[in-house]
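Only one protein chain is missing from this complex, and each of the others stays in its spot.
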Amino acid sequence: MNNLMDDFSDDRLAHDAKMGSREAFSELALRYRERIYHIIFRFTRNPGDADDLAQETFMMAYKSMKHFEQKSSFYTWIYRIAINLTLNFLKKKKKEQGRGDYIEGYAYTEAPQSPLFSPETHSERKELGERMDEAIRSLPAAYQAAFVLVSFQGMTHAQAGRVLGCSENTVSWRMHKARKMLQAKLKPFVSEVRP
Amino acid sequence: MSCRRYEKWISDELDGMLVEKKKSALDRHLAECPDCGSYRERLARLQEGTGRLPQPGLTPDYWSDFSFRLEQKIRSAEPRPARPQPAFWKWAWTAAGAVLLFSLGLAFWLSRQSAAQGNYIFCFEDSIDNISEEIGDDADLEEVFNSLLLSSIEEHGGGPAYHFSDDPLIWESLSEEEIRILETSLKKDTKS
Partner (left out) sequence: MKKQKLITVLTGLLFAGLLLAPDMSAQPFRNRQRIRENVNTLRLLRMTQALNLTEEQAAAIFPLANRLEREKLDINARVGQGMKELREIDKQGKTRDEDLNARFLVIIDLRMQIRAKDDEFERFLAAQLTPVQKVKYLIFTVDFYRGVGEQLDRARALYNRVINKQKKNPGSGH
């Protein structure tokens, strides 16, 4: 619908959205909805929760547009909102339900099969996937956030630092700590992974 | 230098954050230290494993629905505080409203002319507007037109709901795949 806005930069759209343009905000939401959903999903591993939190992220961003000072990019700002909302949600959920319920009811989509596919390697991969999920989610929130942004979203340490509101060096240390913890939890599985 | 420092460098290297000088030093250490070599292999496999974690498979229809729901929420959100408008802007908005009304009327009149000249209609609503305009209040003409539409629908294999539900054999003759497609459509429909 917003064909005219296809060529507008994020900065221009953010500026217009700050001034009250709903169309400009909608165009920004269109550009980032998938990335925001996927980053949240990496934390929650539950499609329903990811959907709710993604909607909440955009609503919060919409309501706070006038406070967005454009010192960072819109991308960084909305990621920060998404991460904060998600981590708060997970903390609350941890207290209410206990970690075991997180992955209940979630159906995995099958990863593309490699030429070396066999039922044995497939079930091993599935188990590793489940274990890795659990291990990542057991990390302390700050380490989990850094790990997800860098390993899954492909951000540099500097980019992740801007999203998380910390220094590049801090992200670097959190990645190191996260990996140490993960490889310790997953040692038997990581040693068995086939290329 | 202890292996603990190298472990941090291994992590940085996996993220492409290690400077060249440190990378050379790390490579030299890895050639000599089997423990750090194993540690690096485990981290590399971990990194590889993250790339193969299951992804949610979301369809274009899901994203359309996502944007639609978000748009609805945005529309019903509290109005943003209006900035005080000087009198000039109030008159400007009133004038803009009048211009818009005139433009819409002109566009509507022109579209009628275009339709009469056989120009192209691309939009469903334009077509319905034209039909409504032509039929006006003539209920009989409306009825005749509707009958022609229904017979066209039946020609193309579609049928009114009451015919469809009267034929139980339709269900029995469906294949597993057809039932699966229908189930998916029904679920989406019910959810929306």
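The letters A and B name the chains in turn, as written, and every chain counts its residues from 1.
The rule is short, and it goes like this: a residue touches a chain if its C-beta (ideal position, glycine included) is under 8 Å from a C-beta of that chain, and two chains touch if they have at least 3 such contacts.
What you see is a predicted model; the values in this text were computed from it and never measured.
Novice: Looking beyond the chains shown, say which of B:31, B:77, B:99 or B:128 touches the absent one.
Specialist: B:128
Novice: I'm checking contacts with the chain that's been left out. Which of B:3, B:31, B:77 or B:100 qualifies?
Specialist: B:100
Novice: Mind pulling the subunit B residues that touch the left-out chain?
Specialist: Counting only subunit B, the missing chain is touched by 59-61, 64, 68, 94, 97, 100-101, 104, 115, 118, 120-128, 130-132, 134-135, 137, 139-146, 148-150, 152-153, 156-161, 164-165, 170, 173-175, 177-178, 181-182, 184-186, 188-189, 192.
To be clear about the criterion, only the chains that are shown with their structure count from here on.
Novice: Using mean CA coordinates as chain centres, what's the subunit A-subunit B distance in Å?
Specialist: From the centre of subunit A to the centre of subunit B is 20 Å.
Novice: Over in the complex, which subunit A residues touch subunit B? Could you list them?
Specialist: 20, 22, 25-26, 29-30, 33-34, 37-38, 41, 47, 50-51, 54-55, 58-59, 62-63, 66, 108-111, 125, 128-129, 132-133, 150-152, 156-157, 172-173, 175-176, 179-180, 182-183, 186-187, 190-191, 193, 195
Novice: Under the definition above, what is the set of subunit B residues touching subunit A in their complex?
Specialist: 7-8, 11-12, 14-17, 39, 42-43, 45-50, 52-58, 63, 66-67, 69-71, 73-75, 77-78, 80
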